Each structure stands twice: as C-alpha cells, then as structure tokens.
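To start, the structure under review is shown below, and the notes come after it.
Note that this complex is displayed minus one protein chain, with the remaining chains in position.
Then we have chain A:
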Amino acid sequence: MDAILLQILNGLDKGSAYALIALGLTLIFGTLGVVNFAHGALFMIGAFCAVTLSRLLSLSYTTIDPERTDFLGNPLKVETPYVEAWFGPETGAAIIDWSVPLGILFSIPIMAFIGLAMERGLIKYFYKRPHADQILVTFGLAIVLQEIIKYFFGANPIPTPAPDVFAGSFDFGAMIGMDPNVIIYPYWRIVYFLFAAVIIGGVFAFLQYTTFGMVVRAGMADRQTVGLLGINIDKRFTVMFALAAVVAGLAGVMYAPINSPNYHMGMDFLVLSFVVVVVGGMGSLPGAVLAGFVLGILESFASMAQVVSLLPGINQIIIYLVAIVILLTRPRGLMGRKGVMES
C-alpha cells in the first residue's frame, strides 16, 4: 500500500509537467488548429526565465573591506548584491532566496509577449497550410530558440535552487497516519503539484465561467458561426495562444528546481507531451490533463525496482508502449472528440 502511494506521489511532479505542457498544446490545437512543435521550447524558456531572474537578483557590486583580509593578506573584496544594498541585508537575502517563485511574476509578461509575437509573426501565416508544414516550421523555430538559449546560457545544466523553506523533504507517511520514514517526499514536488493543480483549475475556470472563455469555447466548437455573429474570434484565439505560452512557461519556471535547466530540456519534454496529447485525445483539454497525470504515474510505477527486474527496460519505454496500445485500440485517445484531425 505505502509502496503504491509512494509511486503515485513520485509520478505526480512529472505528471504535472506533462499535464501543463499538454494542456497548452491542446489549447493551441483546439483553438487555432496548429500543431506546435515549439511548445517544448516555451517550457524551456520558462525555466530559463527563472535562471535569468536569479542571476539578475544576485548581480553584485564589489567593495574592498580594509578591516578584513583574505588568505593572501590582501584586503578582502566583498561582493554585495544590489538587492541587499537596496532592501537591507535580510529582505535582500530573502528576495534572492525566493527567486524561483518570483520568477512566476517575472515570466508571465515575457512568455505572454513571446506567445503573441510567435502567433502574430509566424503561426498566423500557417493556419491554412497543411499540418506537415506547421510541424516543420515550428520544429525549425524550436531549434532556433534552443540554440539562442544555448548561446547565451551555455550547454551545461544550471542549478536553480528552490527557496530554503522548501528545501529538503518531509515525512508524508507520518502526516497521514502511516509508519514514519516510509514515505519521504520532497517539499518542492508537492509545491509543484499544487501549483500545477491551481494553474489547471484556473485555466478551466477561465474557459468555463468567463464570457471570454465562453466565446473561445464556442469558437472551438464552430469558428465560422462565431465569426458570423460579429465576434473577432481571431483576436481571442491569439490571446489563447499567449495563455498557452504562459502556462508552458510557468510549468518551466517551477520545474527549474526539480531538474536543473539545460537547453534541450524542452525537446525532451516535447516528445513525451505530444504522446500525452495524443493519448488524451487531440483537442480534449480534460483528456490532456488526465493523460498527463496517468502517464506520469505509470512511468513512476514502471521504474519500481520489482517491475524493472521483472521486465528490464520497461521504465524507459512504458509511455510509448501505452501510447501505441491506446492509439491502436482507441484511435481517438482517451477522451478525444469526434471529427478532430481525422481528415
């Protein structure tokens, strides 16, 4: 029982990341009908927003402290971050410590801008082109974005720690009345899961309960009729593209402490997220979220020692295997709608 619970918990953080990226992909596909292969790159850019902010915050100036000396006997050079100088040492240190959560605020305008620029500057011209062209041009864009990041940040992963409060692990088993030390779970992963849940809930609420969301849903169902009612649906779909970019970016920002960002993390996630979208059913938002979590948890079950010793290598391929089985038995995916991508 506790082993099962542990694996479910372990699957949650990856599952959350899959679900968030797949949600964005499905939003773009459901509204604009575009297959966006650059979505993984947006996730990666989000993670690098966190890196950039933490670097910006720890920008320092150097002063020479004549009273102390370093090991060579020269006067000690003291580096003081500007934030500490401006806000006082304690607040400043706290701000630097909380750079990843602050990255959320930092990344939203950046991601929204990138999303808008991408849609207006490139994707707009590809609505009427075949899906293969859309895949290819966004694939090219993904390479370009990835290489730009590599140029500025280098090829090595950059560790970006979570705030100290969330460092370390806690005893989840003891909290729910099991034996202590059975289920040890890192704080940040539970934060990530809760964060993902809030974002997913927010997106669904936005689509469900606002007039804007209603119009978007109507546009997803029948774009032409909504247009005939005198609503500029293109504009709203552009906003949805920006929203999807923000969701991917936020997923990336918060993922930075779990896995040190490197320039190809987007591509690694992209392939899996596409599998997730297809398993969930192209064009179905709940399907994407469900499939994201299911596949994340399945992956973590498959990496249990007992399973791996029984079926070696299964942890590497479980997602693809599930995808193949699902596509062959339920061609529309778990919750796919009729008539999407079937021509």
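Of note:
In the analysis below, a contact is a pair of C-beta atoms (placed from the backbone, for glycine too) under 8 Å apart; a residue touches a chain by one contact, two chains touch by 3 or more; residues count from 1.
Note that in this section contacts and distances are computed from a predicted model.
Hidden chain, UniProt protein name from the list "Xanthine dehydrogenase family protein subunit M", "Iron complex transport system ATP-binding protein", "TonB-dependent receptor" or "Amino acid/amide ABC transporter membrane protein 2, HAAT family": "Amino acid/amide ABC transporter membrane protein 2, HAAT family".
Touch with the chain that is not drawn comes from one residue among A:Y61, A:W86 or A:Y125, which is A:Y125. Residue in contact with the omitted chain (choice from A:L20, A:V35 or A:I114): A:V35. Touching the chain that is not shown, out of A:T80, A:T225 or A:Q316: A:Q316 (per the contact rule at the top). Listed residues A:V278, A:I297 or A:M335: the one in touch with the omitted chain is A:V278. In the full complex, chain A touches the hidden chain at residues 35, 122, 125, 129, 131-133, 135-137, 139-144, 146-148, 151, 267, 271, 274-275, 278, 282, 312-313, 316-317, 320-321, 323-324, 327-328, 331, 341-343.
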